[in-house]
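Here the complex is missing a single protein chain, while all its other protein chains stay put.
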């Protein structure tokens, strides 16, 4: 383990990988995702609790062929995520499959992956769309326990997980405050774990607040310092959600052309996070300082 | 929910109840257990990860008929817990059953209880004593998943759980720092939850540090302020383990008569925790201040 | 001088706010439930606790209205607990400690089933909607569930949704229980811009109360559901002070980019 550049860390993701991307409405690894897009990684199977604008961008950039999610929209408004819709409805720029689960079942599958359990019981699912839809009905297997029939689900174990945190040390000990959603389980379920952080702090600082450590350094493969890396989502204690930017995103990505113009401006048109944040500032959006 | 006296809170425990008692080598609810002994509750089925001196006292006082544990000894030394041994070996003062699990399986059963899952997969157990011992072999049920045979275990859902924490507010929001062991799951698995706390703090203080909340107030039935309530185990940030007291305990409880003299002096001989702590101080053991 | 009569939306929020009692704990879904809970907090429920799917236990009244249930910064300082999604979607929903749950519904049927997933074929949809998130779990496990539909558009009210994103009473007549759901769970109430419905013992909607001025015929037209004629007590309308609070919260929502608020 050593502190890596974003370029090096994202090179750990191969085309075709199953990738869990952390964060819920907060602490989303946007800077890592932009680098994935710039590196042109393709055919990813993205697991995410709340797909959101982040998944919308990955899908719209053509990086994704499969998704396993509980929902996908722009939480500000709320408004639809148009690139996700174009891919699901029209196969543009590429077709995607959507394996939809209730969030509770999805987080249990990540829990089972993180804890290396062979399966985990599902909630009642019969008669729901998640169960009846043929494209993933095989995900629920029937077992008999104590005379009753139950459904169980297989664990999710991503090839690579990417999470964003406010603090990590050079050893990879990564700390998070605020709601945890399923981030710890998504991180711990992976073969390879990338952590992007607002700040690389001293090991002494980590050892002063060990309650906040969400994954220990020995599980982490790359730590990347990426201040402002979660914009436009917020990071508790660092900066808030940039709701004007997110509303703007919804407004300017409604058509394919407009979406591509967005990528040209905000992803392909900048070489790294510092340039992106400079563009955020120059366009009158939030001042992001970790 | 309101702040209760220890007497009232412990009256929530009925003879024959399944009771989870929290804490591992730390944050053990000794003051609550002493009140259980004074109230003469009997036939308890006690679930505890690490039985320890706490379980030894409950068993020795005749409160217990069943135990579900991963081990039981005096962590200082380590030395045997003699009352537990007398009950298991000779049925003195009452016979107990010991359902032994590897700690990992035990904590998963509490997890399944806390999350209201119908069952949870066990680790490989065939050929182990925990599996082959007839008295609880029925705890492992075979199911087939993905062509392979697996064992699953039923959840543990105590009638009452008792945990000790450094801080809670009047609403019952209970906070813990340091290693969490299985305390959160043991607490959340219960029908009735009793929290003893070093200090009842303001709700503002809780809301300043919500990351530390281990159970929300709406799950808690009684909060009892009990400074020094975990002695002789420690509470991080409050006081350390009293290793001299624990060594002394091992030395003076080797025989049944000596054990009963211990109870007379330290449990029956005091009316509450304040008197107990005064006796601790007067006997030259640690000064315990929350 | 502001209009003393509430608009449909103002009345809806006022009605929905009554679901959030002081000192109670409510699993509060995304969108209108969050806004209605804020009205309640300001009107009568200063110690309302809201549980949100990402792990937040929020009590009191935060300085700003959050844009969604995951905008942590907006709640920070008014949270009793930062937990995780297994706490909220499994323990809290299933352990019987919540007083109620409330979710936003945009396509709902007579049985309280909600479709937030697709219009058309699942694998080749004409419209791909966002999906249910934690609303699926709330609808699966909650024991006293209120559905809030913010729109009076008849297209929002189906006879039977084609895809059950969040389960109601399925096809009624015990089919929910037969599918393995716990008895006693599922939607108990639906709040609409024209009035409130309860789910009867067959799992179908039954009109309960109408908003002032609305008729049974209006409700029938909006929903397309069979509704018997009869007298229905009118829902209370907000008084002037209450209405001012509702409007204040709606202004906050506009300031925080709530899309539905836009003219």
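By written order: A, B and C. Residues from 1 in each chain.
Quick note on the criterion: a residue touches a chain if its C-beta (ideal position, glycine included) is under 8 Å from a C-beta of that chain, and two chains touch if they have at least 3 such contacts.
These numbers were taken from a predicted model, which means no experiment stands behind them.
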| item | value |
| --- | --- |
| Chain not shown, its touching partners among those shown | A, B |
| Selected from A:114, A:246 or A:267 as touching the chain missing from the view | A:114 |
| Options B:16, B:102 or B:118, residue touching the unrepresented chain | B:102 |
| Contacting the left-out chain in the complete assembly, out of B:35, B:154, B:182 or B:221 | B:182 |
| Touching residues (missing chain, whole complex) on subunit A | 114-117, 171, 173, 188, 203, 206-208, 210-211, 213, 215-219 |
| Subunit B residues touching the omitted chain (full complex) | 24-26, 49-51, 69-73, 75-81, 84-85, 88-89, 97-98, 100-105, 107-108, 111, 123-130, 132-135, 177-185, 234, 236, 239-241, 243-244, 246-247 |
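Methods note: only the chains that are shown with their structure count from here on.
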| item | value |
| --- | --- |
| Identity of the chain that, by mean CA position, is farthest from subunit C | B |
| Chain centre separation (subunit A, subunit B; CA means) in Å | 39 |
| Sequence positions of subunit A contacting 2 or more other chains | 177-178 |
| Subunit C: positions in contact with at least two other chains | 82-83, 86, 90 |
